[in-house]
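To start, I am sharing the structure in question, which I have written as structure tokens.
One protein chain is absent from this view; the other protein chains keep their places.
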Amino acid sequence: MTADAPGTDGAPLLVLDGVTKSFGAVAALRGVHLALHSGEAHALVGENGAGKSTLVKILAGAHAPDAGAMTLDGQPLRLRGPADARAAGIAVIYQEPTLFPDLSVAENIFMGRQPLRGLRRIDTTAMNRDAERLFQRLGVRIDPTRPARGLSIADQQLVEIAKAISFDARVLVMDEPTAALSGVEVERLFAVARSLCEHGAAVLFISHRFNEVFDLCHRVTVLRDGAWVSSDRATDLTVDEVVRRMVGRDVASLYPKQDAELRDTLLEVRGLTRAGVFTDVSFSVRGGEIVALAGLVGAGRSEVARAVFGVDRYDAGEVLVAGRAVPAGNPGRAIAAGMALVPEDRRQQGLVMELSVERNATLARRRALSRLGLLLGAAERAEARHWTRRLQVKTSRLGAPVATLSGGNQQKVVLAKWLATEPRVLIIDEPTRGIDVGTKSEVHRLLSELAGEGLAILMISSELPEVLGMADRVLVMHEGRLVRELPRDEADETSIMFAATGQGATA
Amino acid sequence: MAHDSLYAAPPTAEAEPGAGRLASLRGLLGSWDVAVVAALVVAVLVASLTVENFATGRNAQFLLLDLVPLALIALPMTLIVITGEIDLSVASMVGLCSTLMGQLWLSSGLSLELICVLVVLLGAVLGAVNGLFVTGFGLPSLAVTIGTLALYRGLSFVVLGDQAVADFPADWTAAVVRTIPGTSIPVVVVPLLVLAVIFGVVLHATAAGRALYAIGNNDQAATFTGVSVARTKFWLFVVSGAVCGLVGILWTLRYASARGDNATGLELTVVTAVLLGGVSIFGGRGALLGVLAGVLLLGVLRNALQLADVDANALTIVTGTLLIASVVLPNAVADVRARLHRRRQRHPAAS
Partner (left out) sequence: MSLTDAGAPERAAGNAPSDPGRQRRGLTERLLAVRELSLLIALGLLVLVTTVRNDRFLSGQSVKDLLLGCAILVILAVGQTLVIITRNVDLSVGSILGLVAFATGSLFLSAPGTPWPVALVVGVALGALCGAVNGGLIAVARVPALVITLGTLYAFRGIDYYWASGSQINAADMPPSFLRLGNQTVLGVPVLFLVALVVVAVVGFYLRSYRSGRELYAIGSEPAAARLSGIPVGRRVFAVFVASGAFAGLAGVLYAARFGTLDAAAGTGLELQVVAAAVVGGVAIFGGSGSAYGAALGAVLLTTIGSSLAVLRIDPFWQQAVVGALILAAIGLDRVLALRVAARLRGRSAHGA
């Protein structure tokens, strides 16, 4: 179990002091302090959006902080790029693996640092052997000579881990490395991390899984809304206390879901299965109801939404809108059936960033707005104006590229695009991700209003306060399965968090 | 990345600096059409004043006759490039359609009208093969159409060898070069204009056109909006093939000769004209007006310099320089603007 934090009294190895980073108008990190000591495993926890990944990117040299200082061994540390971070001895395991699919596993691990022999040639034999050793240490069996293409996510993550520990690194940053790993693999990883600590390295561990945090880490730092909340010895904390600090705000006033009259079932999903992604997911949503789909990142929530909407295919199960089956794998038919999906990733899936606000707002309605096959600017403009007004999109003009809008207004444009199709079922994935507080409550009021008008709303959200404030019912997913269903009055932070981390999974 | 939702760090991180550049780029490219049209006007004026014989009806006739095939192929090429793909096999499709027309005329005994219909259909089939490889098998269009470039050109030599079929009826070959009575504008400009209007309307004023831009900018977002990306691209390649069939007919009649090497190398000129016209090779951006102006600009410059006794082959310098300038300039200007902007921002802070 948790050892006493070693060496926390001595001079820290790596210090972040008042690190601040903004992206446009949004502050991702506000004056964050963090001290990593040699030989300690340090957990960084926080809700989705608390700024953890931004912190990781700064440590990796991928982002430069706007303000604040970093020191390594008491020396000022300036990272101008990922190469600098490596040279300084900081290794990062990203949440999303960054491998070269065409190259062999061993090369992925040692790219740029391959062992050499005469004439500065790469010593492939030594490289494969070293890779093999790394895998032995991790206790996994991956052929170092096979290409990285086709590795499972878990194996990719293991290669990343092998890469990081192969470094001459003194600070190891792990951004949710365990999300895709099995229990045995996690144990192996922790054994390696502990042995690194014993040899004087510092490990920064980011995870949503509290049992892992308490299992591995000596100290725990909590971030909330980009700001530092606390750093304590793990032994002084409990899971409840950490959750309270992570959430730590007034929930009730922000999220005004009005009670709406519940009508007929509009969306029904039966036994939906996509091999290796989610299994046997069944639920229904009635008109006037907001059902939240909660769970950790990677639990399969967005994947369910994509399959329901037909973007991805599924292996088994069916989807019904108002009692009629919707054909699989065809978003066009889903739209025709009255479904709309506001996707998770606004930039990649929701918007065509280079096109104007107007074009984006009317993209899903482009056929309906045509007269005799012609789509005239006037019809689009009228439609776009109507919806951007209703949603109070703030833009200089409708012809402005949507990329120039703030995150909140971009999200409103996505909403406008889908509301314009007059859907009966609205699936909305992370409705307020990356938008400011004011716009957030506008979006919430709007969702409440839409439910009042009789829409069935399935809301995926990683933000607990939002889930608790908005949802009539909460479905919790864990590792591809629906594990809990909580009516509004039984749902609270702890019950959801426990189910989502796979602890109270008794449904 | 996925979990830092509230402040959307990575997305906005790229959005903000990028958005600034995009906006200024867009401002530039929005006016790129206008710039190309202006350059065209200037080129015509200067050439008329300084180059002997440029501003004559006869020259205009031949200038336009030369440009019609280029302009015709540029129409579907514009749409294809806007969706982020490319079709390098166009000139070979013209060649194959031309030799097939010759072979059919030589040996089938069919009427020329029927042969023309068949040739356009054949072009569509050739395009469908491209489309099938690209959308059905998921192969990169660049590689596929380099392959069919060689294949179709090879087949056009197989059809006729190094022979040429030249005995087309004189009234047909004369019809193609005839001008509209009272003007020096060739009649073939009329079908070009008709097609240009159709393509322009489809691209700029229909649901399908909106989908093309969406696909080119972000095919994921397009899919999420119910656009069938693969099917759309497939039909674009088919249309490209059919237009090449039509150009094959015009080319054959214009030169009264069906030969295996007809229109060799035309594909690169077409791509140049399209890019010069402001269509982004990344897809998602561009307009048909700019492309047509680009085609004309290319033609006018080459024609004028040729009349001014510059070696015809050396004129490729003009083509190349224009193409490079059209992609380097917008970026360079955006960079300078961004630098000035930053300096302006820094200045008050410093003082």
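We just call them A and B in the order they show up, numbering each chain from 1.
By definition in this document, a contact is a pair of C-beta atoms (placed from the backbone, for glycine too) under 8 Å apart; a residue touches a chain by one contact, two chains touch by 3 or more.
The structure presented is a predicted model; accordingly, all values stated were derived computationally and were not measured.
Only one residue in the set A:22, A:104, A:221 or A:409 touches the chain that does not appear here, and it is A:104. Residue-wise, the contact with the chain that is not shown comes from A:60, picked out of A:45, A:60, A:369 or A:477.
From the set A:170, A:219 or A:347, the residue in touch with the chain omitted from the display is A:170, counting the whole complex. On the side of chain A, the interface with the absent chain consists of residues 38, 60, 62, 81-83, 86, 89, 91, 94, 98-104, 106-107, 111-112, 114, 116, 120-122, 124-129, 132-134, 137, 140-147, 149-152, 154-155, 165-170, 172, 182, 195-196, 198-201, using the contact rule stated above. The missing chain lies against chain B, touching residues 86, 133, 137-140, 142-144, 146-155, 157-158, 161-162, 260, 264-265, 268, 271-272, 275, 281-282, 311, 313-321, 323-324, 327-328, 331-332.
To be clear about the criterion, only the chains that are shown with their structure count from here on.
Those residues of chain B lying in contact with chain A across their complex are 1-16, 18-19, 22-23, 26, 201, 205-207, 209-211, 213-214, 217-218, 220-228, 284-285.
Contact residues on chain A toward chain B in their complex (touch as defined above): 21, 23-24, 26-28, 47-54, 57, 63, 94-96, 176, 208, 225-226, 297-298, 309, 311, 331-332, 334-335, 341, 343-355, 359, 362-364, 366-367, 369-370, 373-377, 401, 403-404, 407, 417, 430, 433-435, 462-463.
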